[in-house]
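Let me begin by presenting the structure, written as structure tokens, before commenting on it.
Left out: one protein chain. Kept in place: all the others.
Right, chain A next:
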Amino acid sequence: MAEQLLRAAPELAVASAMPARARALSGPHGPRPRRRFSRRNVFIYGTLALVAVYYLLPLYVMVVTSLKGMPEIRLGNIFSPPVEITFEPWIKAWSTACTGLNCDGLSRGFWNSVMITVPSVFLSISIASINGYALANWRFKGAEVFFTVLVVGAFIPYQVMLYPVVIVLREIGLYGSLWGLVLVHTIFGMPILTLLFRNYFASLPEELFKAARVDGAGFWTIYLRIMLPMSLPIFVVAIILQVTGIWNDFLFGVVYTKPDTYPMTVQLNNIVNAVQGVKEYNVNMAATLLTGLVPLVIYFISGKLFVRGIAAGAVKG
């Protein structure tokens, strides 16, 4: 074995010393040829296509149904594309569908949801990122205890706290108002978001923080000038989590608001589950699509950043 290696070695040395083009290559060289329709490829793409169809089919049914008139729907074939495209159901869902006593469609719920989501997302992320930064970098007295309490908080089921929170909100006079719901979302988002931010900030090199302190930067300067600019990916992750979570929330919305301040999801439920009159499938589908539009748009525009942020903890950059 050793002898073979020794004998082969001089030849190897000569071969690698020769200019590349002068060599006539026989045997495998260059990129390995790949068959486009290998069994492996067919299997992989076949599976992917199947799964994609499985997930897209309901969406397709919803879209086509929402574009049909009621007579066409009664014909019964839910998969057939609309013969006569109509946007009537969308308009009705948005502005005239009745929910309980009001008949101004989903628009009221939409604006309620906006007014709930925007401040909730802003407040919860601001506070949680500062919490996480303080926990990761300024090891203050009691930080461990504080952190443990937060982690435990992340695992308490919401249902346990529903009623106590009703009482608290009533006592401070925010029950039924938009700001009450904002407060609830901000507080309930705190454990998981703080955890997220703490872990991200802890993964940043500690010497950076030390260098900034030697440079004379204080708590806020370091946060704003050093940490924030390095944390775009994790902020995107947090924003997506919070926007979709709060927009899609039904439980808190239905418990802590009243009909005037219902968020979009609660209104949607009231439209779809209305007991009186005929079931207007096309309006229901349009309403559902409208409600789902916001998280969908968020995913589309930030999908790439989202993935990058999730992966950011794994590789130090």
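As a convention for this text, a contact is a pair of C-beta atoms (placed from the backbone, for glycine too) under 8 Å apart; a residue touches a chain by one contact, two chains touch by 3 or more; residues count from 1.
Here is the rule we use: contacts and distances are computed from a predicted model.
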### Message
Tell me the UniProt protein name of the chain this structure doesn't show, selecting from "Multiple sugar transport system ATP-binding protein", "Nodulation protein NoeA", "Carbon monoxide dehydrogenase" or "NADH-quinone oxidoreductase subunit J".
### Response
"Multiple sugar transport system ATP-binding protein"
### Query
Who touches the missing chain here, A:Leu106, A:Leu169 or A:Ile226?
A:Ile226
### Summary
Per the whole complex, from A:Ala217, A:Val255, A:Ala274 or A:Ile298 the residue touching the absent chain is A:Ala217
### Task
Consider the whole complex, including the chain that is not shown, and state which of A:Met161, A:Leu174 or A:Leu208 touches that chain.
A:Leu208
### Task
Would you write out the residues of chain A that touch the absent chain, in ascending order?
205, 207-208, 210-217, 221, 225-226, 229-230
